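After the structure tokens below, expect a handful of questions from me.
One protein chain is absent from this view; the other protein chains keep their places.
Let's turn to subunit A:
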Amino acid sequence: MADSEMGEATLERKLAVYRNLDERFVIREEKYKGQQFSHIYFMRLHHMRSQLQSLIPNWKPHLPVNTVLGLEEGKECIIVGTLYKHMKLKPSILDEYSKERSAIPLVKPHNFMSTDDHLILEDESGRVKLAGPMLAPSAFVTGIVIAVHGKETSEGDFFVEDFLEAGLAPQVDRPLDSREDKFVAFVSGLSVGTNAFNPLQFQLLVDHVTGHLGDENEQRISSKIVRLVIAGNSMHISHGFFSGQTVAPKDHAKLTEPIRELDIFLTQLVAALPVDIMPGCNDPANYSLPQQPLHRCLFAGASAYNTFVSCTNPHHFELDNVQFVGTSGQNIDDLYKYSDAKDKIEFMERTLRWRHLAPTAPNTLGCYPYVDKDPFLIESCPHVYFVGNQEKYETRLLQGPDKQLVRLISIPRFCETGVAVMVHKQTPLSLSLKFLPPVSLFLLFYLCSLTLGTWNAMRSVSPQICKCDCGYPMGTALGSSMHTRLCSYFTGDILPLPISAFFFYLGRLFSPDCCNF
């Protein structure tokens, strides 16, 4: 409930019907019996091949579809298979055992592409090297299923004349009802526990989303936020703890402190609105995709609320029949290491066109060895596709040939940029909220409110008095509420003492005659 601080009218937060569709990512009955990854590739090939085969008649109906083993030299045909990209610089476990080490650079490059990369197409019967200028290896990765049209050359390669990707999956129609505005807020990369984490910045976000900040207009916007999704990397456990050695008692606090701090913030959030929290690569969850939900026992305070939902990574949910799908960033980061595109949004577009959330799994991205399914296949195109833990906020509206409309969002790391994203549920519009570094923000508002308050006092207009005991007049309601919040900080119950002392003295600097109006 977002109570207005000034008036008596209470604003009610909007509600939306939520359906969690993570069931296919949860590992429940699967048992590991020593199987390898051949089964997940088989399932992927089978599923994608049936989809491509329904598209081939619209593409090139006159050509026969062959298996790789059935290729004849010089005969034009279409083959469907899984792509494998042979990369010289891709790190391999066998390099540790090779005698000559000079070829492998000790410093790992961020991107493993080289000009020698080539593509190979593989199906159950065999594999064939793909040649020709049509397929640029830098745009493809291992693990995607495509159809190629061409012919076998005398060297045994397959010369590609054209290729077909599955394209965007069919989309369920977006519901056209409600004139109401509803927003979904996304944030990722909080990294509680690192030096980059700024508790004041996150507290600002919490206050804004829960409606404790601002005048009625601001609170009205906050009341339209129906859900907050935390897309991964909410906490950071120092990697020194992962060495396998026992943790000394004096280090116990360092291990649990980030989790407890996050729980305090989360409890404030879940008391106000439904929150979905996803695991990321730095969170205490399993490494391989799909990452299982963070355990309830980590969040002693927040898990008591039924608005707290711990989700898998990737996360698929539905709000008022609008489909949201997203990950914490590992799939796009892996694509970035093994292929090239002009921005991260283009990688996201490609995964949608290939109808697979994480095509490099299990090749270079850890993945569970499923036997009877591949859960990352995209059966129906989502309406909103988000990826967390990226460098900057980017968004694009993707239009498909069958009237599909997808809003692609790249969510930046909050600890670095202070940016959260709000998505309008209906028209796929998104905007970013920037939470400025608190010092400048407070200074700004303080100065404005101070000026206005002084001006009002000089004109004998009754100023808006701050609710705290200091009686300091602030010119704007926003400034007034911020001052109230700051006064609560002065008591030191939210911030540690040195920081609140800093703000106290800063406040004194600008208002030497506090409580003197």
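What we mean here is this: contacts are C-beta pairs under 8 Å (C-beta built on N, C-alpha and C of every residue); 3 or more make two chains touch, one makes a residue touch a chain; residues count from 1.
Convention: contacts and distances are computed from a predicted model.
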item	value
Chain left out of the displayed complex - its UniProt protein name, from "DNA polymerase delta subunit 4", "Translation initiation factor eIF2B subunit beta", "Annexin" or "glutathione transferase"	"DNA polymerase delta subunit 4"
Among A:Y18, A:F42, A:F112 or A:Y336, residue touching the chain not depicted	A:F42
Sole contact to the chain not displayed, among A:S125, A:T153 or A:N198	A:S125
Touching residues on subunit A - with respect to the absent chain	33-36, 38-39, 42-43, 46, 124-125, 369, 371-372
